[in-house]
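Yeah, one chain of the complex is gone here, protein chain that is, but the others are all in their spots.
We just call them A and B in the order they show up, numbering each chain from 1.
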Amino acid sequence: MRRATLLLAPLLAACALLAACGQGEETHEFSDIRDRTKPRSTVPPNITAAQRYGYRDPRAMGPHGGDPHGGNPHGGDPHAGMAGMGHGGTMGAGAKPFTWKTPEGWEEVKGSSSRDGSWRVKGEPQTDISLSKLRGTGGGTLLNVNRWRKQMGAADLDQAALDALPKLKVLDRDAVYVNIPGRYGGGMGSKGASIEDARMLGVVLTLPTAAIFVKFTGPSKVVEANQAKFEQLVASIEMAAHGGAAPPAQPAPKRGGLPSFTWTIPESWEQRKGRMGRVVTVAPKGAKETDCYLYLLGGDGGGIDLNINRWRGQMGQKPLTPEEIAGLERVDALGTKAVLMKAGGAYGGQSGENIQGATLYGAVILKDSYLLTVKMRGPASELEGEWDNFVAFLRSVKEK
Amino acid sequence: MKLPRLLHRSTSPKTALLTFCAIALLAAGWAGHASAGDAGAGSGAPATAPATTWNGRWSEEVLELVATIPVQSQGRVKPLHTWAGFALLGSNHRRSCKDADGNKLKPLEWFMDAVFRPEHSKNHRCFLIATTEVLDAIGLTEDVRERRKIKKRDRYSYNDLFADEKDRRKLQSLAADFHKVDAKKRTRVEMGIVMLETSVRMLEGLNHLVAFAGVQMPVSEVPGMGERFPAGTKAGFMEILEATPRLHALVKSERGAMDPHAGHGHDHGAKDPKLSKQGQAADDVLTGAFAAVRRSLSIGMFPPSGPISQEKQWFAVTDVVGLSTLRGMLDPGHLEAMRVLGDMAASVGDQRQFTAHLKDYHERVRKMAEARGEYEKIEQEVAFYQLDPFGKSLVLYLIAFALLGVTWLRPQWRWLEIAAWGLVWGTLALHTYGIVQRCLIRDRPPISTLYETVIFITGTGVLTMLLIEHMGRHKVALALAPIVGALGLFIGARYEVLKGTDTMPQLVAVLDTNFWLATHVTAISIGYCAGLIAGLIAHVYVLGKVFRIKQDDPGFYRVVGKMVYGTLCFALLFSLVGTILGGIWANDSWGRFWGWDPKENGALLICIAQLAILHGRMGGLFKTFGVCQGAIFGGMIVAFSWWGVNLLGIGLHSYGFTSGVMRGLMIFYGIEAAVMLAGTYAWWRDRPKKKAVAA
Partner (left out) sequence: MRTFWQKFIDFLGSFELAFALLVLLGLVTFVGTMDQQNLSLYDVQKKYFESWIVTSPVPMFGGRLLLSVFFVNMIVGGIVRIRKGKSTLGILISHVGIVALLFGSFIEDQFKTEGQLTLWAPERFSDINGNGVFDPGERFLDSNNNGRFDDGESGAQYRDPDTWEVAVTELMPTGAAREYVVPQEHFEKLEDGGSTRYQHGQLPFDVVLSGYARNARPRPVTAGEARDGIGLGGFVLASRPAVRAGERARNWPGLVVTLQPKDGSRAQATLLCKSASESQGIIPWPVRMGERRFQVDLRNRVWDLPFRVRLNRFVHEKHPGIQMAKEYSSYVTKFQGTRATDLHITMNEPLRHEGYTLYQSGWGPPPEIDPNPSRLYSTFSVVANPSDQVPLWSCLVIALGLLIHFMRKLVLHLKAESRRRTPKPQGEMA
């Protein structure tokens, strides 16, 4: 032990010296000075730091994202999106991004959370009309159309056939308009019964950063009789005011405005006294160094990737690429998918805890207005056999 | 087993002479067979002419007419002769196929059968299956194969392969799966499946090309047609097509102007509440008309009536019908051409009438193309392919080589030497004529594709050899000249088969510059050529040393050494200038002179190798023997730069992967490495002896 210290001493001294050199501050005069008739870009003078970083700010408006017309993702000037600074209104947080006029004889119904609008023809339970917006282009128009065709049991189209399809105006842009007869087998995850003599009307609008879908399925006869109404509905769709031009400052979503939670502690676990800031801390009964806790962050809390890689960093593991993270196991929780991760290694936490031979279980749940993490770490021996309890615990978490 | 023994025993010059001639002539005959494959066979089948079907062979007159019908495919207007040739080459790996009775069919005969006698054409053996694993994959089990007499790598007909409809579907779904695999990562079987599907689909497209001619539909409820075709009768396709603009207008007006685009995709065809009964009937007919042509091959057959500056793309049958049913647009010229095409299909049984309709069709399309200035080169191109200058040159080079072989054994026959020498020059003239014809047809400098580099470099190589011969008259270069010519043209023909697509393709924007194609590409190709030739001559030196030929004639080796050295200098000049010109071109199109792109590096490697040889020689690091070994190595580098870097599949110059090229390249490297090793051994073996002599 002593020997090691002796050996290390000069090394440490060298490091310190190097660090000292690195810390030295050089001073320069600005040598490159350019006069312009106008600045290359301007930002609102009252923009806050959080807004500049793309986070929800308690004092002002929400993050800027999701405006399908904003941004310039294809090699343009990263500042080009700046022009949209003032009006990149929020699209999450429960606010509907679109407005529309529901046609007569139709009724709005509550659809799944992934939809932005959901209707059916009054008295026709088998009909289903949906409006949804997808971040990203969903693989492009062709893929989306063929996905629909597959649902109807129709063969795939090629690009030429796609080009030949008629167009319908959505948000003042030409969108592909399909009309597919066939047997409706239901959409992704749909439990609804299939419809034999069915028809699907659909409109796909692919935008630079988003895709908008309007879809009408039901028995052939009903769909045919309602085709004009469908087209009316499509024509009436507009961006909601707060999603388009100048958004009003939104009411401040305070920390207190974030939801509270309930949970069920697994039988072999117990609640512990946890550190400040945690929602709750639990641990397997008898475990000495292990704890498991819920942690709540506002906004997107840095996102899924960042949190997962932060944990991996604590375990001395390399960060995962977005593709690798996309491949991680997911379970249903809080009405969405929780991303799960496991890591082994030497745990080094923020406040100086150190556990050799540790295991870390983590789960990240990203919702519209917050990010909830569930983290459990401790010596590998104490965590053995606890994975199922961990998953059960996180799945038991509900919004109050 | 017999051949080596024969060679071994043939010690007397006379037997050797005979054997040699026999082998050479055999080789020549075989090459001619392989390359001039579309020289037709003439045996006619019994000409019975029933009213609806006809089993005869297409007359020369028909084939002549069809040859010069212009079509637009792969972005280029070309004669049907060229299109059919490459279509069959791609599918069958040769420019011919056999029918069920074993008659050899030319590409155009195959084409005409596929279009006008679809059932007949399904028995033509026009699909080359390179590996039986493809047959396994599409589900042809052993006993099925036994029954259908399908056993090995061979050529098969549509009916051989797909007697069972489910086999066809299996192929289709497999091909769809493998199509998603990155083309570079496909296995041989996957590649075979994808290619077979492409070929099969093309044949099916041809089979359905004029299928519309037989389509009839009830139209009794359609306004304006019902009177002529009351219930119980049916209207033919052309009557319907003629009426489509009117029907489209009717449907459109009933649908209302709410949606100006509301046409009527093939998803439609369903009841539309807005339509009256008559409107619905019209809509149904429009849908039916489009469905009738959906499976026909998408090949541009009808030139647009507008000027070429405004409308570039020709109309396929589907385009004509699609535009008229979806948008109500129908060009009267196209309608008439379609009608004549339909008449042809209906009169297959009566060849005289068929020929008359064909003449009519040819005339119409030719006039439409001529009006746009797109017919000028058609007949020239047909003449070029009918002459087949490169195929013929290949045979002639082989014959010249055989003659030269004879002159070695009979040096006293001066007349024969002169004849052989004249034959090489004459063949080169034919070869050059072919290159010039291609330039004229394409309006391009001689080289703009990989295929053309082969043809051009071969020609330049033969010319260089002949010039070297003129400088020295040592007969070495003269003997090598036809070898270069035959080998190069053989590689060219193989490459054409491997690619299986038109060798006069359109060029991407960056290559569309005749100035740089003429300067950089030509210079670098001459550099390649000279580098390879230096390597080839060096073989004479090295192999001569290895086999101790002409050991008592140091003058011979001095001369050969000088040839190698001189050719290397010549190569360096063109390689260096060509490489720098390439950089200047890159600077003009991408804004950087040098980017260490694989093709650029390949060119640089050639320059470096040649500079190293010349500097090493000047610095006295090695002498003639080293220069020759270096030249052989230089030839390997040229092959790497010319073909190898393209196989890496990276960089701006990558032309796509061809496994056949890879194999050829590996064989070349193997041979060259063996020669160099043998040379090194000979050098080591002979060195002490020289010392002894010196001492």
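Just a few scattered comments:
Rule of thumb we're sticking to: a contact is a pair of C-beta atoms (placed from the backbone, for glycine too) under 8 Å apart; a residue touches a chain by one contact, two chains touch by 3 or more.
Only a predicted model underlies this, so the values are computations on that prediction, with no experimental measurement involved.
The chain not shown here makes contact, within the complete complex, with A, B. Shown as candidates are A:Gly54, A:Pro125 or A:Gly357; the residue that touches the absent chain is A:Gly54. Residue B:Ile580 is the one among B:Ile580, B:Met662 or B:Ala678 that touches the chain not shown. Seen across the whole complex, the unshown chain contacts chain A at 19, 21-30, 32-55, 63-67, 70-71, 73-79, 81-82, 84-85, 88, 135, 137, 140-141, 174, 206-209, 275-277, 295, 297-303, 306, 309-310, 318-319, 322, 349-351. Where chain B meets the chain that is not shown, the touching residues are 72-76, 300, 312-314, 411, 471-475, 506, 508-510, 512-513, 516, 562, 566, 569-570, 572-573, 576-577, 580-581, 583-585, 587-598, 601-602, 604-605, 608-609, 611-612, 615-616, 618-621, 645, 648-651.
Here is the rule we go by: only the chains that are shown with their structure count from here on.
If you average the CA atoms of chain A and of chain B, the two centres end up 51 Å from each other.
Contacts from chain A toward chain B in the complex involve residues 154, 160-161, 164-168, 174, 177-181, 199, 220, 224-225, 227-228, 231.
Chain B makes touch with chain A in their complex at residues 258-259, 261-268, 270-274, 298, 322, 326.
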